[in-house]
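Note that one protein chain of the assembly has been removed; the remaining protein chains are unaltered in position.
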Amino acid sequence: MTRKEAFQTIIGTAEAITPKLVEERHDFHKYAEGGWFEMRTTSLIARRLTNLGFDEVLLGDQVMKRDVRMSVPSDEVLDAEYARALAQGADPEFVPYTKGGMTGCIGILHCGDGPVVGMRFDIDALGIPESTDPDHMPCRLGYASVNNGFMHACGHDSHAVIGLGVAEVLMKIRDELHGTIKLIFQPHEEGVAGGAQAIVANGHLDDMMYMIGSHATKRKNEAPGTALVPGMHGSLATSKWGLVIHGHSVHAAGCPELGHDALLAAATIILELNAIARHSAGATRIGIGKVRDDSVVNAISDEVHLDFEIRGQTNELCDYMLGKAKRIIEHSCAMQECTYELVCKGAAESFVSSAPLLKRIRRVCTEDLGLLVSAEDSMKGGGSEDCSYFINKVQANGGESTFMRVLTDMTGVAHARNYNIDNEVLIPNAVKAFCGTVYDIVNDPDALIKKP
Amino acid sequence: MTRKEAFQTIIGTAEAITPKLVEERHDFHKYAEGGWFEMRTTSLIARRLTNLGFDEVLLGDQVMKRDVRMSVPSDEVLDAEYARALAQGADPEFVPYTKGGMTGCIGILHCGDGPVVGMRFDIDALGIPESTDPDHMPCRLGYASVNNGFMHACGHDSHAVIGLGVAEVLMKIRDELHGTIKLIFQPHEEGVAGGAQAIVANGHLDDMMYMIGSHATKRKNEAPGTALVPGMHGSLATSKWGLVIHGHSVHAAGCPELGHDALLAAATIILELNAIARHSAGATRIGIGKVRDDSVVNAISDEVHLDFEIRGQTNELCDYMLGKAKRIIEHSCAMQECTYELVCKGAAESFVSSAPLLKRIRRVCTEDLGLLVSAEDSMKGGGSEDCSYFINKVQANGGESTFMRVLTDMTGVAHARNYNIDNEVLIPNAVKAFCGTVYDIVNDPDALIKKP
Amino acid sequence: MTRKEAFQTIIGTAEAITPKLVEERHDFHKYAEGGWFEMRTTSLIARRLTNLGFDEVLLGDQVMKRDVRMSVPSDEVLDAEYARALAQGADPEFVPYTKGGMTGCIGILHCGDGPVVGMRFDIDALGIPESTDPDHMPCRLGYASVNNGFMHACGHDSHAVIGLGVAEVLMKIRDELHGTIKLIFQPHEEGVAGGAQAIVANGHLDDMMYMIGSHATKRKNEAPGTALVPGMHGSLATSKWGLVIHGHSVHAAGCPELGHDALLAAATIILELNAIARHSAGATRIGIGKVRDDSVVNAISDEVHLDFEIRGQTNELCDYMLGKAKRIIEHSCAMQECTYELVCKGAAESFVSSAPLLKRIRRVCTEDLGLLVSAEDSMKGGGSEDCSYFINKVQANGGESTFMRVLTDMTGVAHARNYNIDNEVLIPNAVKAFCGTVYDIVNDPDALIKKP
Partner (left out) sequence: MTRKEAFQTIIGTAEAITPKLVEERHDFHKYAEGGWFEMRTTSLIARRLTNLGFDEVLLGDQVMKRDVRMSVPSDEVLDAEYARALAQGADPEFVPYTKGGMTGCIGILHCGDGPVVGMRFDIDALGIPESTDPDHMPCRLGYASVNNGFMHACGHDSHAVIGLGVAEVLMKIRDELHGTIKLIFQPHEEGVAGGAQAIVANGHLDDMMYMIGSHATKRKNEAPGTALVPGMHGSLATSKWGLVIHGHSVHAAGCPELGHDALLAAATIILELNAIARHSAGATRIGIGKVRDDSVVNAISDEVHLDFEIRGQTNELCDYMLGKAKRIIEHSCAMQECTYELVCKGAAESFVSSAPLLKRIRRVCTEDLGLLVSAEDSMKGGGSEDCSYFINKVQANGGESTFMRVLTDMTGVAHARNYNIDNEVLIPNAVKAFCGTVYDIVNDPDALIKKP
């Protein structure tokens, strides 16, 4: 198969399977599953990869290092979700591997000598209820989420089926592939609760020299018809923390002097966290929320819950904020004779897309795939992404990695209850860009290969 | 009937009806009703006073000025409680008056010329669940609360039946009575949410020159067998407030400069309320609780709820604290460009028992009733009591008033889930003390009468 | 000499020497000397006691334990004051003992068996400039302070000459005296910087069973002509502290993240000290002042000075405040990575006058001396007094002690620049009360004597 024939196969297959993928995206949307609950989704992905003939289909502890996960709910909650997944048509052969929230799946093709290339598709829904507005497309077409309180409001349902499409297309050109190709279907990206970190911790990226992630993104100032932006930069490093302050409760009027006031500690922490000195090396941020003191007014507070996040333009700036925050918490609590527990609930790093890989994507898309690419190589990111762990790990290996923005029309905004995107164009564009770039890499005689 | 015969009647009747009253207290305990929910209790009290032949039995808007009540739940909640009360055997003739939380009842005896004398019995349960320990007496005897989340853990069930006992005894000596006698069965004392204030607002105390309230209290350092302490002092004036701060939410990392941070306002308020200058004229207190900020960590907080209470050794000191608190709230919110709502959820005044009335109670109890009275005239109070509004109103009229502590053995402590008291002794002692003192007052030629 | 003759001698001598004492008070007023600077005053007192024939006249290290003193200025400053004292007519024989701020003097009479009785007269001026108003009496009469920045604005010049008068009168009745009598002329009462503590530390009160201090006080609600109030209570225990916070200075715009902000630590301390929980056992106070941060606005603050005082109705309450304050300082500094030094600059205890001694003074004054005594035994004190250390030490010995208020007419208020009092009545009244009471004690066969 010539290069030209290979690209014709990629383009033709991607377009041919799009209607099926759109259907499957409706199914994932309807059975939206939050982080660590993607049991049905995972099992169906594993079924598909197996049926397609992937050399390896990893599940459960093969995918993630169990203890690296954060914000893991109680066994009770996880068991209930497991029962729900089964009842909603999870694949009975594969779903048992997901028990206890060990979701996610990795499909691997071994194609002889050559570079190790990875792709990442995140599959979790958000913990927000979906709009019930009859004009909201999923309502109109009958695939709105039936899992109350969970909604695919950030497009990870599309990401999942893009991964399935990539898997199917790659099998069509399997004979033209070289090296090792890994499709990582990652759980729990929202809240950056360790889905990516737990996969990295299992060593799956140790030999990887190319890595591509992507996100469906609203087209804004780009020329009409622009299919994608090859890279991203400016995403802030972050970590999210849960703090519980323990005081000592006494009657606030009867003997206030005997109390250890957890609320006074919390107020000091809130003020002092906001007052951390600005850093001359770049942007820093502090965010505080979910504050809860259930004590009654006539009792000194003995327990206050508080979540916070810190961010920095670089990992170093994020570390600066964390060091300051920990010191503030330690001494604000000690000042009031309170104790505390501080638990990390999520984290992501900053990152920068690799310039050579951006150039390659641009070339493949415009010359081989006929896709319109944005004028700018790289889009500035606002929030945080745990694909950063994959990207930075591969760059640390000496490899190249990026996070593409695949563009689409959007109703509402990301994380809104009426979020909806145009998948008919998004899905084939994304499948083509992933597969075309992978083909180009593994057929490049100068492709990077990890030295043992 | 001579004085001696009258007292023999009081003593004899009180003892005779005690077993029945104890039973009725079990019934009130089992069907514990929180503040503004005392619908069944109120209807049964009205039935009893009517059956006993009271000249007037006031209910609903006759008892309280509707708008003076505080912390009134939604109509939905009140309607559900009404249905519950009916299902639990409320008197169908009287219960309709209590709809919408217009609970409480006043029984009046018109006995010709003479002083106006009032007594107050509070009837509400606390919003806490009762212990399920099988050793807990109400569990063992089968009268533990069936109304989940409500428990008579402060003895107001005993107070209610003491009032019924007083009503029955007074009817036995009705021919010996003079003036006007008012038995006030007051709702919602816990949280001091306006039960007393709403009754005062309706004018029921405008002509009253004698007023006695009481509370069942654990016997501590008093001599064994001591029946009561005639008075109380040192109760702190208080008011309780609900604050909602409204900010403006934006993404805490994306554009923090556009937010109006309600949580930062709250933290400032918490610190500054604690830092209000101590007052040289006596004790002041601040209490803060029920803080809730549901915003997520990556959003500037747009709504924070916070309850607080202030207290002072006198009403003036309480006003001082309130003035300072209001100023702090106003400017802490304005500083962060936040708005707020501040709602009074309860209040009580400080008070001092009238010395002549204490002397009278001591004399009647020891000389006429054979009860052992504490060495001290007056016990120091810890918390707050809205009987203060009755006591201070009567003293403002030029009259005399007090709050007796009727002593008892106690398991657990007040407001604890395993609270239990010995009613067999408490109830007759209280009934005797109330009735004997009222007899003594109305037969005293020098008794105080309000000048028109 | 009969009791009557003795009292005639006391009364007669006191009145006879008053004009001379008034003159001497003008001299002390003119050469006002602040705490640890009372070198001239001390030397003149020692000269007088020596001339009168006292058995012992103690000076320097005999009086005070050197290291117990607080707020001691530099040697440079003390040397300059020494030169000034010499230039202003200090007694050359005795002034050398006061070098380095070792001021104060104790005169002792050994009169055989009997109780040990002490009296305390404080002698220091305040560190404030005197009014230059020509209507201000000391200006008009030419004895306004010539020592710039120092003024006897609290009457300790009067206290000193009262002590001299007592010494002179006691010598007239020396044959009627028994036991041991100690006249303590104490330095540095203002600021409670250890003048009393350093004397106690030297053991001078170890055998003392009676102790009387006094203060000239404005007559307020007392009946006209009232000469004194025998006792005092309600003086707050206190300690005063100097805090220096050391941070790390960097350019506030260039690299604020590298600073350790001493000013932010100070602001936290100020807020949190004010927010220390009120104590249910009685009054507490916090006072902060003398804050100084000399850093420029574009540098992170590296040094902040701050003085504060805490007070409590009892020594325990004062300790409570100190414990809280120390914890706040430690952790507010640690939070900002600052270090600090905390130095005690003064202290006083709470105290209560001994009832039997008050009774004795009342009896002596009214029956023997013909002085009008206030209706109340004891006046409520506002500020703090280090005579508390003498009073509490004697009571700890099992003895009796008090702090009398000798009443007078006053212009201005204490510590004001135009403070002036009527000494012509004050001085003889005070001398009579002191001497009469001492005579009564040492001639009382039941007088308390310390058991070895």
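Think of it as A, B and C in the order they're written, each chain with its own count starting at 1.
In the analysis below, contacts are C-beta pairs under 8 Å (C-beta built on N, C-alpha and C of every residue); 3 or more make two chains touch, one makes a residue touch a chain.
Given the structure is predicted, the values throughout are model-derived calculations rather than measurements.
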item	value
Among shown chains, those touching the left-out chain	A, B, C
Residue among A:N202, A:T217 or A:T284 touching the omitted chain	A:T284
Sole contact to the chain not displayed, among B:E15, B:E93, B:D133 or B:E337	B:E337
Option touching the unshown chain, where C:G225, C:G254, C:P356 or C:G398 are the choices	C:G254
Sole residue of B:T41, B:T103, B:T217 or B:T268 that reaches the chain not shown, by the stated touch rule	B:T268
Which residue of A:A275, A:L342 or A:A355 touches the chain not shown here	A:A275
Hidden-chain contact residue, picked from the options B:R3, B:K20, B:R174 or B:R327	B:R327
Contacts of chain A with the absent chain, listed as residue ranges	271-272, 274-275, 277-278, 280, 283-286
Contacts of chain C with the absent chain, listed as residue ranges	236, 238, 240, 251-254, 256, 261, 263-264, 266-268, 270-271, 274, 285-301, 304, 307-309, 311, 382-384
Chain B residues that touch the omitted chain in the full complex	253-257, 259, 261, 264, 268, 272, 275, 277-281, 300, 320, 327-328, 330-332, 334-335, 337
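The definition used in the following text is that only the chains that are shown with their structure count from here on.
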item	value
Copy pair chain B, chain C: interface residue numbering same or different (half cut)	same
Between chain B and chain A, distance of the C-alpha-averaged centres to the nearest whole Å	56
Chain B, residues touching no fewer than two other chains	271, 274, 285-286
